[in-house]
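Apart from one protein chain that is not included, each protein chain of the complex appears where it belongs.
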């Protein structure tokens, strides 16, 4: 990676600020934009979009680039950045890295002529985020559950990246951990990790804390009815999640919604993970 | 343990309320006093001190029984309870269990004639509290450290009960964990747990999070100077602790004071642990 | 799975005997053939091939079905079983389950008309075998290495199913474990497990025990030259393996060839794993 290349970071949340600082710490020239109101930007030269894109050969957009498909995701920006042809045109001839780019591409045909890459689709980012999510969820559970995870009975629904990370970490904290999964290979792996392996139809009750990682309703009214009144539920899956919230409300069960934990609980680690991922992508170009 | 015996719980914090609820759930008659302002006492019959001591053969005092040596430790009580001869006399002929009883004994000679026991001196309580403390500290670190424990470098100073629990749990979360100890057997055990073993004089820098468990200054100005500006320090030891706070302030290091974590982070588990301990003591009488 | 169906087990090693016993213990009728010289067949009715295929609707062939492509893999059989049209014809109308069936299909066109399934290609079998292989390798290493794994420095090359299982188990035994892998996502996962993550070009020396799981030469003469004279190497990958044996010989390094560990070290667990897998396949038919 040539040391001459300058990086421009535009918009995003605390993760992008740690990302920018970490790239600067690696010795690269860094310019930032649309982060005016953020903390921790001291020493990072700010620039307008036009100036930044003139100065930088590599531009990093936030994760997600946009939430509404119309404006840039830039909570720390003093003004709203409209996503249109003139915005897109700024990036012609640049290498642009962003997270969840689909919506952006819909905002201007100019993007068809820009060399752009989606770091959110990279496996190393997903794996790293899974462990950050699991750790963040455990931090929330320790904080919010009036009992302790150690020596308690925990349930994880789903054995994808996040489910795996949760099984390992909960066991590592001394919790008796069960995990629900659908396919036979996952059940074998769950048992091999020293956890209890269950099919969803076998899901029993009496858990202290339940972590859902499945974005489809696996914790049905029937399954919820088997739990204790003081069981704590954490919803880690993206909308609509796996917990029947209506039934949970009826049963007076406590459900914590816990989306995007990496950015909220470990912005520094999440930002450095994005940096590592972009470095890999640049090396591979 | 005869099912006829009634338990009286007097004063204390949230732990005592969970303790009372848990004893009631075991099927014993329970009366509470000096917990008026506490949450979660629904269904627990309240009584004045005199009434309670008449009704109950076993009385449980808080942990600690008193902070100032003059009044009962009863943050949820509407009035202050003076520790004097008339208070002590209430307990003649009862079995009284409390935490850190020394100060109480100084308040009245009557205590010399009361069958009283200190549950805080019990090894099972100390072991259980050590794991609750370690888990609470990890919950705080996950919350407060902007990075992640997983894949980070953590240092634990001291290999007593809390240090041991921290080493196991941090390793279980995927943190590279070093531990400082004085004696050779501890260093051997630390290595055997898969952690890095250091003598204090070998203590290097470059840690992300540091957990002190030693109540004597082991993290001196010299040791602190070796750490990163953004290293997070947790002080788990009782006053004066092991961190040179003056030097930490000078070096602008972030130190979190984290006393009595079991009661603050896991009152339910802490209360149930006290219950189990008292049950054991009763069986042994 | 209808309880009427009878199972016929033909040939194979100790695993097939445990498999047969385990199916019988589940309450199914079982017949065995070509296992005369095996231990542990007491109570399992033996039959000739013709009789067995008449009696059983489900037939289980060994893993691998054949080594030489000409005769059945049946080390415990008193006579050699030729794989030809007449052998294949015995199975018309049966459900046949075997391991590594390709070579068998080449022995007769009749197999085209037989309902046959390869249990070796099932993910749950591969996952289960990976953990059995890792455990067997660790048992060998403990036995053969004059030092101890605990507190030692271990290297695992490759982060596939077996590499993952080895990393988890070695860490669980208190070994400082490094793992070499190629892609970025694996390196992230290795670090997240609390192990040291290395690219092959970063591979250093000074390991006590090295476990190779890669079937391509990753432990080159250059990499081997960096190790200690008394480092122990275990070759777990199938031919040609990942260790430059010529260079190892020159350097007088100790290399243990450790193929097919599940069958040799844990035949009972391996047989039960095959049974579970076949049960799943039958349920799915």
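Lettered A, B and C in written order, each chain numbered from 1.
In this section, a residue touches a chain if its C-beta (ideal position, glycine included) is under 8 Å from a C-beta of that chain, and two chains touch if they have at least 3 such contacts.
All values reported here derive from a predicted model rather than from experimental measurement.
**Student:** Please work out which displayed chains the absent chain touches and list them by label.
**Tutor:** Looking at the entire complex, the absent chain's contacts are A, B, C.
**Student:** Consider the whole complex, including the chain that is not shown, and state which of C:18, C:31 or C:76 touches that chain.
**Tutor:** C:18
**Student:** Pick from C:114, C:156 or C:169: which residue touches the chain that isn't shown?
**Tutor:** Of the listed residues, the one touching the omitted chain is C:169.
**Student:** Looking at the whole complex, which of B:17, B:193, B:243 or B:274 touches the chain that is not displayed?
**Tutor:** Per the contact definition at the top, the residue touching the missing chain is B:193.
**Student:** Touching the left-out chain: which of B:6, B:127 or B:245?
**Tutor:** The missing chain is touched by B:127.
**Student:** Residue by residue, what part of chain B touches the chain that was omitted?
**Tutor:** 122-124, 126-128, 131, 165, 168, 183-185, 187-189, 192-193, 273, 276-277, 280
**Student:** For the chain that got dropped from the picture, name the residues of chain C it touches.
**Tutor:** 14, 18, 131-132, 134-136, 138-139, 142-143, 145-152, 168-169, 171-174, 265-269, 272
**Student:** By the contact definition given up top, give the residues of chain A that touch the hidden chain.
**Tutor:** Spelled out for chain A, the touching residues are 150-151, 171, 174-176, 191-194.
FYI, only the chains that are shown with their structure count from here on.
**Student:** When chain B meets its copy chain C, do both sides use mostly the same residue numbers (more than half shared) or mostly different ones?
**Tutor:** Looking at both copies, the contact residues mostly coincide.
**Student:** From the C-alpha centre of chain A to that of chain C, how far is it in Å?
**Tutor:** Distance between chain centres: 37 Å.
**Student:** Can you compute the centre-to-centre distance for chain B and chain C, using the mean CA position of each chain? Integer Å is fine.
**Tutor:** Result: the chain centres lie 50 Å from each other.
**Student:** What are the residues of chain B that contact at least two other chains?
**Tutor:** 150-151, 171, 174
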